[in-house]
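Quick one: this structure, given as structure tokens, is what I'll be asking you about.
A single protein chain has been omitted from the complex, and every remaining protein chain is retained in its original position.
Read from first to last, the chains carry the letters A and B; within each, the first residue is number 1.
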Amino acid sequence: MSDVSQNRTKPSVENCNAVPDIDRSVYDIRDEEHESDFYRLEEGLTEETVRRVSEEKNDPDWMREFRLKCLDIYNRTETPPWGPDISGLDMDHISSYVRSKSEMKGSWEEVPEDIKNTFERLGIPQAERESLAGVGAQYDSELVYHNVRREVAEAGVVYTDLESALRGEYAEMIRSHFMHLVPPTDHKFAALHGAVWSGGSFVYVPKGVKLDIPLQSYFRLNAAGAGQFEHTLIIVEEGADLHFIEGCSAPKYNVANLHAGCVELYVGRGARLRYSTIENWSKNMYNLNTKRATVAEDGIMEWVSGSFGSHTSYLYPMTILKGNRSRMEFTGITFAGKGQNLDTGAKVVHIGEQTSSLISTKSIVKSGGIGTYRSSVVIQPSARRARSSVSCDSLMLDAQSRSDTIPGMDIRTSDADVGHEAKIGRISDEAVFYLMSRGLSEEDAKAMIVSGFADPVSKELPLEYAVEMNNLIKLEMSGNG
Amino acid sequence: MDEIKQVNELPVLTYRFLQVNGATLPDVFAQQPVTAEGAGEEEIPAVRGVHASSDPAAQERIRVLCREVRSAIRQKEAVGQVIAPNGDTTARHEAQRIRTGMGIEIDRLMEAGGIPTGLLETEAGVQVQDPLVLSVTPAETGLRLIRRFIHVAEGSSLTVVIDTKGQEETTAAAIGEQTCFVVEKDAQLTLAVSQMLPQSVACFHDIGGVCLENGTVRITQLAIGSGRSYQGVQIELAGDGAQSEDTTGMLVRGEDLCDMNYVVVQRGRDTRSLMQQNGVLLDHAVKNFRGTIDFRLGSAGSAGDEQEDVLLLSPEVTNRTMPVILCQEEDVDGRHGATLGDLAEEVLFYMASRGIDEEEARRLVIRSRLLSVARQIPDPALMVRVERQIRSILR
Partner (left out) sequence: MSAELRQDEILLATHNLSVSVNGAPILHGVDLAVRPGEIHVLMGPNGAGKSTLGFALMGNPHYEVTEGRIDFNGEDITGLSTDKRARAGMFLSFQNPLEVPGISLGSFIRNALHQQTGQPVKLLAFKKQLAEAMALLSMDESYADRDLNVGFSGGEKKKAEILQLLMLRPKFAILDETDSGLDVDAVRTVSRGVEAYQQQVGGALLIITHSTRILEALHVDVTHVLVKGRLVATGGEELVEEINSQGFERYLG
């Protein structure tokens, strides 16, 4: 298995484009024949397209059947009526999204201006920028990657891409976990994901293994081709401990503008999983990601989630506290600037006794951005002596933007302790004045206050990510983000 | 009549599995209302300084008032580029003459039943001292609908007590009320609504109103009785300096349902709103509460606060809560808080150390919670009845 991974450490367009060119005829004509009804049909998501994807992936039979079942569900499911507008998403051309990852170009010229500027401001050298352009972000050298790999392997941890895992010794494990936590019936985009998923990571941490260093997925994404429908499956066995960092840390340029990934996390008895993400997709992205964790007895799930990029986001990582005394903590920040509609939050279901959840989010809006905090806390009758505490703070930076808070609670037992608080406000003039009286410009003063507002989130991040997040905030605050 | 679709619709939709996006009224409200002759007209006691009428001239007067108020609201909306929230449902209710908490379906129900609106009006500058008490009882059987409109003229003040009650166990009866109001500049309205119906009577009370410049409305609602109760309140703080305070106390028991949708839309500058929920759930009770503070563009300097405190006293209750804050204005201060659960163990121990057992401790807390709301209703006789009602339920 590790051999397969080794092969993929050298990102290159060829490598990512491991899928054979058998169907070029269908996709390549697309642009010229745009108006043709025949090709339109081909470009919509058809059974044939899905079969072809499955064939290219060399899927096992059950996976092919599963994809087709998902397609059927996708066709029968309506888009949710409550979220941001996604009419800008051209669903008729869904097959081109599916294919687009293999058409990713490595040319710096094709990278949109705003992302180039971001790279420049983040101080990423020219040489690295060029490699970033084609295959997604990779700040660190391959050496770092190898180091991570070695330590991981020594601990007995499996860390590979999902496609190869599907055929290796973990095939059965994948089969019994894949989209069991996020069934395709969950919502339309979960069904879409099930039909066309491609790429992603599989992590297995054996019983009792505690990893000191975080695993970072963007290497994996690069290697696997950075698809828009990547699937992440992580199993942390009893008493094990893992910190996983999702690799959207750098701005990512994608040809297509739909991202419908899926993350399934299984946290065993007394195990702990921390899942961190700083998402900064380019601002033409529709990010319809589904993330879910189930936690066994005494297990701990921790989410750290920062949403800065994308045009439109639907993102509500969900935790199912199944085992007694299992716990979850969610720390999130969302910064919606010009042209962005970011609908984010968290969901938790308490099933086990004495389970506890702690959700704490920060939301910042500016320059016409729309930020929505949306959540649900469900306490089932079995969850005796459950505790839940939610706090969400929003910061309005001007009156051209909007910030909404839409939390929901459904409590089915008296033997629970549920608290909720939310605040919305703005930067106090006094605070700005105070900082300006110490010589800071108004812009710097405000940026400093916003960084302070975001501090509870950056504290939860590894240093390099915290620095990056603060840079992103400064960038957004300077109005050039 | 068709099935009554969504009432108490959340101003912004959310996940369907939470089942709080709206409620469906039971079939009992789909029948023709009783007393065809002079249907729904209620007797309004004569109080000095208040004019009451439900004649055609009054209907015309209401139309004019609503037109004026809507144009005042439109002016406020013209201040800039309005961005709609995700899942916005307001468009469906735009046709309402005054936006109410339960929404347009109640207007349609009233219109289809041919229910005229009773107008209560004060004279400008007149402070009406005595509370105007409206006594509402269901018909022996069938549906009774009542529609009223309160106009508190500039600089005047008025207190209206709506006392909805019924004899024990009226069969298959239902009662629906809609109360709209306009509080003009510098005027004040105190609205006390008490619902102590028998458990077998389904009811709704749909409230909606507008406060103009420095207008103040204070609403106190008690819901202890009906087995199926739906309440909606939408208050538009349209004028600068307008204020609202809205306190609700409820006790839900048995298999009963209490479904609520409370909305405060803050449009004027320096407006203030306070929403308080004080509830107790027993047995298999189901309570849905939606509470929204909506800061519109132009509401700079405004503050809104929403607090919910619900005691869950049985392991079988269902408590759904949606505390929503919508905001498109920088300079506002909005907050909400909720505390849901049983009495804290420490409280029970403290009480026990004084010789008060668990059951009695709960009874004590339930009573004091509801009475603290009831105390705000300016009708001493009502307090006594509330006491009696609570006692009979807790027995």
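The criterion applied here is as follows: a residue touches a chain if its C-beta (ideal position, glycine included) is under 8 Å from a C-beta of that chain, and two chains touch if they have at least 3 such contacts.
All values derive from a computational prediction rather than experimental measurement.
Asker: Please work out which displayed chains the absent chain touches and list them by label.
Answerer: B
Asker: Which listed residue (B:Gln167, B:Ser368 or B:Ser392) would be found touching the missing chain in the intact complex?
Answerer: With B:Gln167, B:Ser368 or B:Ser392 as choices, the missing chain is touched by B:Ser368.
Asker: Residue by residue, what part of chain B touches the chain that was omitted?
Answerer: Residue positions of chain B that touch the missing chain: 345-347, 349-358, 360, 364-365, 368-369, 372.
Definition applied: only the chains that are shown with their structure count from here on.
Asker: Could you put a whole-Å number on the gap between the CA centroids of chain A and chain B?
Answerer: Spacing between the chain centres: roughly 42 Å.
Asker: Could you pull out which chain B residues touch chain A in their complex?
Answerer: 12-21, 80-81, 83, 85-87, 281, 295, 297, 300, 312-342, 344
Asker: Show which residues of chain A lie in contact with chain B when the two form their complex.
Answerer: By the definition above, chain A touches chain B via 80-85, 341, 343, 347, 368, 370, 372, 374, 376, 378, 381, 384, 394, 396-426.
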